[in-house]
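With one protein chain held back, the other chains of the complex are shown just where they sit.
Just so it is clear, A and B label the chains in written order, and each chain counts residues from 1 on its own.
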Amino acid sequence: MTAILVVLAGVLGFQLEAMGMLGSAADDAKERPDVIMIDTIARLGELEQSAAVFLHDTHTKALKEQGLDCQSCHKTDDKGNMSLKFKRLEGENQPELTATELKDIYHDGCISCHTETADKNLKTGPMVGECRSCHQEKPEFVADRVDAGMDNVLHYAHWSSKEIPMDAGKDTNCGACHTKQGEEDGWRFDAVNAGKPMSDVYHNQCVTCHQSLAVKKAEKTGPVECASCHGANEVAVIKAKGAKMVREMGGELPRLPRKQPDAVLMMLKRSENEPKPEKATGMAPVAFDHKFHEGAVDTCNACHVKGVNAPMDVSFEAMHDENSDSSCIGCHAKEQQRPECASCHFMRSNEVKPSDASCISCHKPVENGDVLMTASDEAKAAEAALLIAARPEKLQLPALDAIPEFVTIDAMVDKYEASKMPHRKIVLSLADKIKDSGLASTFHATPEALCAGCHHNAPATVTPPKCGSCHAKPFTETDSAKPGLKAAYHGQCMGCHTEMKLEKPAATNCVACHELKK
Amino acid sequence: MLRRTFLGLLGTAGATAAISTPAVAGGKEFAPHPDTLGVLFDATRCIGCRKCEAACNEVNNLPAPDKKFDDLTVLDQKRRTDDKTLTVVNKYQGKGGPVFRKSQCNHCLEPACASACFVKAFKKLSNGAVEYDASVCVGCRYCMVACPFEIPAYEYDEPLTPRVMKCTMCAPRLAEGKLPGCVEQCPKEALTIGLRKDIIKIARERIRKYPERYVDHIYGENEMGGTSWMYISGEPFSEIGMREDLGTTSAPELTSGALAAVPIVVGLWPVLLGGIYAVSKRKDKIANDERVAAVKDALAKAGAEAEKKLSEELGKAEVANKRRIEVEVKKAVEEALSAKDEEPASGEEEA
Partner (left out) sequence: MSVDITAAEKKSLFTPFNIIAGIILIAGLIVTVMRFTGGIGAVTNLDQNNPWGIWIGFDLMCGVALAAGGYTTSAACYVFGLKKFHAGVRPAILTAFLGYALVVFALGYDVGRPWRLPYPLFVSQGTTSLLFEVGLCVMLYLTVLFVEFTPALFEWLGMKKIRNIVVKLTLALTIFGVVLSTLHQSSLGALFTIAPSKLHPLWYSPYLPVFFFVSSIAAGMSMVIFEGTLSHKPMHHLMDAEYLDNHDSLILGFGKAASLVLFGYFAIKMIGLAYDNNWHYLNTGYGAWFMVEMLGFVALPSFLYAIGVRDRNITLIKWAAGLTVLGIIVNRFNISMIAFNYHLPSADRYFPSWGEITISLFVVTIGVCVFRFITTRMPIFYEHPDYKGEH
């Protein structure tokens, strides 16, 4: 009898395990950047087995230890370019392989090497018959990659590198990667690369160069392992090294020597042949400080989304979309999230349309607009430089005695005494924190603009209305979204302190702002 | 398949009765009372000052706690409501610092406690509050089992008059036109009160205006069939101690299947059992009849056999008798003849 029960239990357990119902490996799957799921023949038909899990870095390391290199798996074509496919060349002049042929390439190629390695008594991969060790239904590794990216710092590391030779007759080495001058981004969008996945294009460009430099035993070269460019930790290390390098150079990255304009006048173009309109059309031109902005962004593509050669999208949306990272307004909105700005700006939802005053900060009307429309680029650039120079350098504030020193808030005295607020001290402190910000100086166009940070939803003035004139009883029928006066005060003050990451006074320290009534 | 069966009239009618509004009679779904209030808790506004707890304590005349309400070290432990604390604020770790959440009765639209109570001690009022009536409560504590938010507490230390204790939404104060204690005291207006349908709109507005600030979900809009007390938060709700696996089915719906089976059992079982009884009785009767018939048969057979034997014996006896007589007669005749032979001269005895 016991025997039967043991057998029953055993059968049940076996059945459950076989049905894969006990435990799920997928939940514990480890994440690595170098995981490649091989499902090459998926495009040719239905897969019989699940995709094979392949760890590229593991293999490059193992091959290196054996003194082997990329050639073990990657063939080179007659031009000397290494194919990124496994043991085959693919492209226009290569024959199309069938599913069976591809399968055989992988099976023979992989398993034979594993068997040889096993013969050498080294750690090896699955061999004949161990199908599910590669074709895992619930893979024990999943891909987790971050984009390697090419920001300005990394770009500087390349264009200032002595390893990359200068172009013939020039003192720049752009041609090493950007083959066609004037179409620097072209190598990405080149017809040669059409239809290829971008990863192949980049890997072909970058990894092969790094590899060849490593072979030549160059002093400094870039990484060839997956994780070194795509692993979160490794990317952080690279960024940290880059930041250190910039600091050592005095905090400013040298400008890319590509003869970019310092100032640009953004306005509608009109060719000479077009008839002069009766009055100037379109928005007033924007004098754009290109030099400043170059240093303020990580990469040119932050604004030149389609590449530095393509014409920029100058639609209203592209320039003004507050939710976009590449529009003027959107990028400025991001800046407003810094603690010293967020103190006032956090309360303003993105939905609130900026006032006309902020439009004029950029779109300054000019008198000779119609002339400028047909002027040369140099003339426009000069005009832009003038306009930029005319902008206020420092933040403007009202006269000191127009800013009340203390404000006594006694409208709601109940359990606590009135609050004596050090108003002037706060205003000056806020102004001090943003005194070096060009964005702040330009956009806080009037002296009263800063006042509107707290005295909101009303025209900016040095004599704003009382808070209680809008914020009265809470939960009123008319506008239940507007807080009552108590919450308005607390929300405003506490919100600002939280955004500015001030530790004192703590939000729960009531008596720091108003004493308890005895 | 009890789960997928019809909602019993009993369950629905009962649930309807638990709501003091002219709900749609016999319907399977009904909307909350149009004047139901709602309260929105905004976790991004709460600073964990515990003024709401202090207000609740004062308004409900609860005993003073061991640690005063301005002692914020209390937040280092997770607490739950108990018989002297109708609401608690707990501290959680958020992405950018501590986050706080106030916990109290959520005043569900279809309360599990009201459905579970077998003396109708809970009532969903038209203003949205779920009210407890201590005058009928027996103290069975099924409401505590039923509440998915683990809110009702019991006065275990009261020997003779223990009550279930939970937030009342300050229904008496609401009736006077005042605000609930916690809502009134909160300095940040983390609690917003209004008509439930308006509160949902306000919550949606806030999420829409500040999308990077909030998780896009109003907790309580649909959970457990919808609650009057709803939450919006900057952190995922599971990070601030709220269960996200409760589903949207209300508690009464969960038990309506079992309740619906009751009248069916009452109607069918007697028929079934009576039928079995009849069948077994019939089997007995037939068995009995067969037995009686068999006995009769056996008796008749035995009788016939006896008769046969008797007549046989009688016949035999008759034959034997006849033979004996014949033998005797023959003997006598022979004797008489032999005597005559011995006296031949006399022959004059004929006269």
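Just a few scattered comments:
Simple rule for what comes next: a residue touches a chain if its C-beta (ideal position, glycine included) is under 8 Å from a C-beta of that chain, and two chains touch if they have at least 3 such contacts.
Predicted model only: the values in this text are computed from it and were never measured.
Per the touch definition above, the residue from B:Val74, B:Val89 or B:Cys137 contacting the chain not shown is B:Cys137. Annotation: of B:Val262, B:Ile286, B:Ala304 or B:Val327, B:Val262 touches the absent chain (contact as defined above).
Residue positions on chain B in contact with the hidden chain: 2-3, 10-11, 13-15, 17-18, 80-83, 112, 114-121, 136-142, 144-146, 148, 150, 153-163, 243, 245-247, 251-252, 254-255, 257-259, 261-262, 265-266, 269-270, 273-274, 276-277, 280-281, 283-284, in rising order. Annotation for chain A: contacts to the undisplayed chain at residues 1, 5, 8-9, 16, 19, 21-24.
Note that only the chains that are shown with their structure count from here on.
Per-chain Cα centroids separate chain A from chain B by 57 Å.
Those residues of chain B that touch chain A in the shared complex are 45, 47-49, 72, 179, 183, 186-189, 192-194, 198, 202, 205-206, 208-210. Of all residues in chain A, those touching chain B in their complex are 349-351, 474-475, 480-481, 483-484, 486-487, 490-491, 494, 507-508, 510.
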